[in-house]
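Here's a structure for you.
Every protein chain of the complex appears in place save one, which is left out.
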Amino acid sequence: MRTTTSGVSRRTVLAGLGAGAAAMAVAPRVALADKAATDEAIAKILGGVKAQDGKVKIQLPQIAENGNTVPFTVSVDSPMTEASYVKAIHVVAEGNPSPQVASFTFTPTGKATVSMRMRLGKTQDVRAVALMSDGTAWEARQEVKVTIGGCGG
Amino acid sequence: MRKRVVAALAVLTAAALGGKALADPPFDPKDPKMAPYIAGDKRSGYTFAEPETRAMQDDDFTNPGFLWVEEGKKLWGKADGAAGKSCKDCHGDAEKTMKGVGAVYPRFDPHVNGVLLLEQKINQCRTERMQAAEWKWDSKPLNAMTTFVKHQSHGMPVAVQTDGPVAPYFDMGRRLYNERRGLNDVACKHCHEDYWGQHLRTELLSQGMPNGFPQYRLKWQTLGTAQKRIRGCNEEVRAEPYPWGSLENIALELYATWRANGLRVESPAVRK
Partner (left out) sequence: MPTPRVKIPASAAKGEVFEVKTTIDHDMESGQRKDKDGKPIPRKIINRFVCTYNGKEVFSADWAAAISANPYLSFFLTATESGTIEMKWHEDGGQVFAASQAITVN
């Protein structure tokens, strides 16, 4: 059997590719139906207001060390005074069995910065929607890769 | 042939995912912050973990393992059993008397003429000296007490002995560590000695050092011991795991811990 320059036979290379593809197939990109359910959940939260991109920051790893415990921080830069504050931040995960992760309700105090840990069932987008005291809504999203490990994963 | 398949799988899955997407966690052996986690060629699992996971371990408050340390401390002072004693009644303050104890387990116990795990020594005290019921494997109280005691050796080098009466257990452990097992027909050494630092599918392989046990695993969403992990490893390669506290599982834990001699005790660590 001809071998590649690295000494690995061609049959081995193809076998590896197949297995790699199989590993990828088990953690596919989110199906359209999940996104629709999330859009519906968010539409309910917004109650007719359209969310603009911006103001919300999501801190999530690009690759989750393990999907069962993924640390996250959501924040909105706001003075948090009676005149201008964040009323709520809602966090949803598009590819989970049900999209809701958490909803945080604020009052004019402190900072609009919250940290927790979430469960993600597969590679997907996490979205955060912020509702402001002036009636506007803002959104951000980030993809998190949730991998299937070879061992213990 | 099998070795090549494993290697090819590893390399090509990384390529399939796109090199950038599967960047290894940042690790600089010259970084002074990493120094406590390296001993010569030995690297703690900490050095293979993502920065978010390391941050979780570094802060005693965010480290979920401390929930078990605190529970263990409570149990330490609580009388239990017909003898009406608590651990504290015989051992005083664990912070003083248990310092260094966790670092030398598994260890030979002349009372039973055999090698014991820390969990088994704790249960021996309970049944023989406190006249209390023994705690079940992987139960909350046993895990809490084991973590609390092991934590008193935090920062000290792992130092299990392998000579004298321990030698037959050590030899058995070394044989088992190098023996192929399960449907996947691999041995511990394949992942943790031959291929550490590479990826098996998308899993970054560590050296398998148990210096952080009992530890909080993100996957388990709870704390567990080396016994649990060794059983899990066997399941992952589709082998029948040895029973908790069995001769084979003790021998494996002994050998794996000996491999970590010199690395510092990190209990309770946080790992994936």
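Every chain is named by a letter (A and B) in the order it is written, and numbering of its residues begins at 1.
In this section, a contact is a pair of C-beta atoms (placed from the backbone, for glycine too) under 8 Å apart; a residue touches a chain by one contact, two chains touch by 3 or more.
The shown structure was predicted, so the numbers you read here are calculated from the model rather than taken from an experiment.
Enquirer: Given the contact definition stated above, which residue among A:48, A:97 or A:135 touches the chain not shown here?
Expert: The missing chain is touched by A:97.
Enquirer: May I ask you to list the residues on chain A that touch the chain which is not drawn?
Expert: On the side of chain A, residues 68-70, 80, 93, 96-98, 100-107, 109-111, 113-120 touch the unshown chain.
Enquirer: Considering the whole complex, not just the chains shown, which residues of chain B touch the missing one?
Expert: Where chain B meets the chain not shown: residues 61-62, 64, 67, 70, 221-222.
The criterion applied here is as follows: only the chains that are shown with their structure count from here on.
Enquirer: From the mean C-alpha coordinate of chain A to that of chain B, what's the distance rounded to whole Å?
Expert: A distance of 31 Å separates the two centres.
Enquirer: Which positions of chain A touch chain B when the two form their complex?
Expert: 8-9, 12-13, 15-17, 19-21, 23-24, 61-63, 65-66, 68-69, 71, 145, 147-153
Enquirer: Which of the residues in chain B come into contact with chain A in the complex?
Expert: Residues in contact with chain A: 1, 4-5, 7-13, 15-17, 21-23, 49-50, 52-53, 55-56, 191, 199-203, 205, 217-221, 229, 232-233, 236-237, 272.
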